[in-house]
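The complex appears here minus one protein chain, its other protein chains still in place.
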Amino acid sequence: MPARTYGQHATPTTWGAVLAQWGNPLMDAADALSAVRKSSLLVSLAGASGTASALGADPAGLRAALAEGLGLQDPKRNWHTDRGPILRIADWMASVVTALSAMGQTLIGLSASGISEVRFNAAGASSTMPQKQNPVAASALLALGHQMTGLRASLGTAGTHQHQRDGAAWFTEWMVLPQIALTTASALQIAKGLSQNIAPDVEQMQTASAGLGLMLAETLSFALAENMPRPEAQAIVKELCQRAISENAPLPDLARTRYPNLAPDVFDVTRQTGDAPKEARTFAARARRL
Amino acid sequence: MPARTYGQHATPTTWGAVLAQWGNPLMDAADALSAVRKSSLLVSLAGASGTASALGADPAGLRAALAEGLGLQDPKRNWHTDRGPILRIADWMASVVTALSAMGQTLIGLSASGISEVRFNAAGASSTMPQKQNPVAASALLALGHQMTGLRASLGTAGTHQHQRDGAAWFTEWMVLPQIALTTASALQIAKGLSQNIAPDVEQMQTASAGLGLMLAETLSFALAENMPRPEAQAIVKELCQRAISENAPLPDLARTRYPNLAPDVFDVTRQTGDAPKEARTFAARARRL
Amino acid sequence: MPARTYGQHATPTTWGAVLAQWGNPLMDAADALSAVRKSSLLVSLAGASGTASALGADPAGLRAALAEGLGLQDPKRNWHTDRGPILRIADWMASVVTALSAMGQTLIGLSASGISEVRFNAAGASSTMPQKQNPVAASALLALGHQMTGLRASLGTAGTHQHQRDGAAWFTEWMVLPQIALTTASALQIAKGLSQNIAPDVEQMQTASAGLGLMLAETLSFALAENMPRPEAQAIVKELCQRAISENAPLPDLARTRYPNLAPDVFDVTRQTGDAPKEARTFAARARRL
Partner (left out) sequence: MPARTYGQHATPTTWGAVLAQWGNPLMDAADALSAVRKSSLLVSLAGASGTASALGADPAGLRAALAEGLGLQDPKRNWHTDRGPILRIADWMASVVTALSAMGQTLIGLSASGISEVRFNAAGASSTMPQKQNPVAASALLALGHQMTGLRASLGTAGTHQHQRDGAAWFTEWMVLPQIALTTASALQIAKGLSQNIAPDVEQMQTASAGLGLMLAETLSFALAENMPRPEAQAIVKELCQRAISENAPLPDLARTRYPNLAPDVFDVTRQTGDAPKEARTFAARARRL
């Protein structure tokens, strides 16, 4: 299928590599989860001033016991106005939502009329336009990403406490932290359902990749540059591309007519996908290990 | 010195515990640095489409060599539109700026006229008001915190790429990532200078802590509750506090007159600071190990 | 050309209506400019405390004279920590950047490979891929929109001053307000250049609009509903659409075969654009009056 930069066909890639781009940051998040839990899911028990002065003879023991009872970590100190642990949990959640939001953003692009390399097996039927199948879940993922951006801006402001308890910072945290967790949970739930309904249209991907062969322009340009200065090679390829478009003639045909000695695989799309298949296989193996 | 919640004297704490609150998140950031470097300071070399298709026979070897040459990590994959590594670096920088911003915010409060528990040995002289010594560096730290909030909102939006390269997301990253690094560096530089010029006013701290002894109200209330129901103890202490204020009489005197058997240390401010001294010593030891 | 909802062909619209959607908010901003200037481009002259106590016998006269000298409005009061005027100017600038950002966002979509209803007459040539013409200026507009989101988050935080001058709020304003003005100016400059280089591809728009006639599904459904219950009409149209797609047969042909009495203009795309032509003409007249 075409890889797109700036929304435009660039060079060939594979559907598996796209899935690996979406999935690897989620795997990274899964890998990081245990460290986040350890560093940031901390018990807090130190009274209003963070000194534990009213917590009896052994506040450290009490804190440790509470941590054990609640299944939280004991930081062995009173973190109190240090909101670092809260912010790290939100950072981790944002890493998940950002990854899902990018998946949604790309699915909106791939399902667009005129591109249509992806369909959805369910949902998204328009109420009045039966020809449409709206990428509703993908749009919701992107919207949750936009919402997360704002929520974290508020939480960031709330990270700065004055003195031993800052009412405004505290209240802000109360208002946005639950929403941050809900946004993350919604994004995961929507993404799970969506993942089961993504239907890649292989035929459409191949048709788009073939086209006039213009995605092979870069490859052709590197191939020609083996026998001439690169600027000259680029100028020739540019001219051939323009002819291909104006004459609606495949670039490979025009190129082979002019340079009959070109290596056979220069225009084999499936051999021009570079690391894409390897990236996909590596990701699949990683996902299976989860 | 008084611990303050909502800006109001709550219970006693110590200057060392305040320093520990400021310093511990910075120590956490220092501890986390090596993991962030390893997980996120990654070489990126995969061409416009993220497939490395034009990078010769051994793109993985080339990437590894480039990583070594630049002193970066080799992620052994093409992370490309996965902006997780960039976001994690920005998250780490934000953890530093937030910690310094909280220090600035509290120093503004502690240096305020009428509180004056902290002065600064240098700078901040008003151009026309010689009696003032403005907390300029502290204010700059808080301002850099506000700036960081906005920068990260922009960077968060840029975390969501469409297809294999999203021009708008890419450009946004170019615009805000250098500023995020500069904001962090400025905050660290300002904080370093500021730290050498913070002059705690011990006498003023003690005067504020003593006052009418009202900060010991909670302690008194817990002490009385050993011999009566807590609501009754709280009602009595509330009444004694009101008398202390209206008669400008120290709470300990009023309480001892009424309850001569109160333990001697109930009104010893230095014995009511709970974990504060321990927190300070633990932090000092941690800092020395850096 | 196709109107798109969720990125998918919905019903027909016109290129002029698209331009009107981009241009009308800019015209609104131009219309609002004079009121913003009057309400918000204010002289400020009141000393550090906002009382003008050191400004001689007639501070109001001095302020008025300074306003006249600088070409600013005299608010006839000391606005000082009321940052409303600054925020209103930033709100106005954001209205411009948001409008241009939406234009950029849609141009990225319209120039995408597979859609290609818009090309650009200049710039955007890829350094290595001659077939590409990247929507660089359009992407920059969207990136400036993302940057503006963050800048305004910082400025919003700086709108809240404590006491008569809040150093942190003040410094934040200094850091982000110039950047807000530069972002707006850059967006306007880029949009001006871009506007002269947008080349709509009329043929491609018509081809996309025609397709299998599926964009007329809604119209067909309303036409049938004149003679049957709407749910029944919608079910029939849905079935016809599915047949059109699976048989690659135009929807109008399938529909006319089954319902020979359908009004002639039901499938005339140019008559199904509703208000679109009128919106375009009204906007053109408005723009000419500028």
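Letters A, B and C name the chains as they come in the text, with residue numbers starting at 1 for each one.
Methods note: contacts are C-beta pairs under 8 Å (C-beta built on N, C-alpha and C of every residue); 3 or more make two chains touch, one makes a residue touch a chain.
It should be emphasised that the depicted structure is a prediction, and the values quoted were computed from it without experimental measurement.
Please identify which residue in A:Ala153, A:Ala223, A:Ile236 or A:Val269 touches the non-displayed chain.
Missing-chain contact among the listed residues: A:Ala153.
Out of C:Pro135, C:Gly156, C:Gly211 or C:Pro252, which touches the unshown chain?
Only one of C:Pro135, C:Gly156, C:Gly211 or C:Pro252 touches the chain omitted from view, namely C:Gly156.
Looking at B:Leu26, B:Ala52 or B:Ile108, which makes contact with the chain not pictured?
Considering the complete complex, B:Ile108 is the one touching the chain left out.
Could you tell which one of C:Ser113, C:Gln131 or C:Thr219 touches the chain left off the display?
Answer from the full complex: C:Thr219 touches the omitted chain.
If I consider the whole complex, including the chain that's not displayed, which of C:Ser44, C:Thr98 or C:Ser116 touches that chain?
Spelled out, the listed residue whose C-beta touches the missing chain is C:Thr98.
Quick one: say which of B:Leu144, B:Ala223, B:Val237 or B:Ala276 touches the chain that got left out.
Candidates B:Leu144, B:Ala223, B:Val237 or B:Ala276; residue touching the omitted chain: B:Val237.
So which bits of chain B touch the chain we can't see?
Missing-chain contacts on chain B: residues 2, 4-11, 108-109, 111-116, 124, 126, 128-136, 139, 149, 153, 157, 208, 214-215, 217-218, 221, 234, 237-238, 241, 245, 251.
So that we can see where the missing chain sits, which residues of chain C does it touch?
Its contact residues with the unshown chain are 3-7, 10-13, 17, 20-21, 24-25, 28-29, 32, 35, 39, 46-55, 59-60, 76-84, 87-88, 91, 94-95, 98-99, 101-102, 105-106, 108-109, 142, 145-146, 148-150, 152-153, 156-157, 159-167, 218-219, 222, 272-276, 279, 282-283.
Applying the definition given at the start, please give the residues of chain A touching the unseen chain.
Listed in rising order, the touching residues are 48, 54, 104-105, 108, 126, 128-129, 134-136, 138-143, 146-147, 149-155, 157-158, 166-172, 175-176.
Please note the rule applied: only the chains that are shown with their structure count from here on.
What chain sits nearest the middle when you go by CA atom centres?
Central chain is A.
For chain B and chain C, let me know how many angstrom lie between their CA-based centres, rounded off.
Whole-Å distance between the two chain centres: 40.
Between chain A and chain C, what distance separates the C-alpha centroids? Give it in angstrom.
Once rounded, the distance between the two centres reads 26 Å.
What whole-number Å value describes the gap between the mean CA coordinates of chain A and chain B?
31
Find every residue in chain A that makes contact with two or more other chains and list them.
In chain A, 4-7, 10-11, 108-109, 149, 153, 157, 218 touch at least two other chains.
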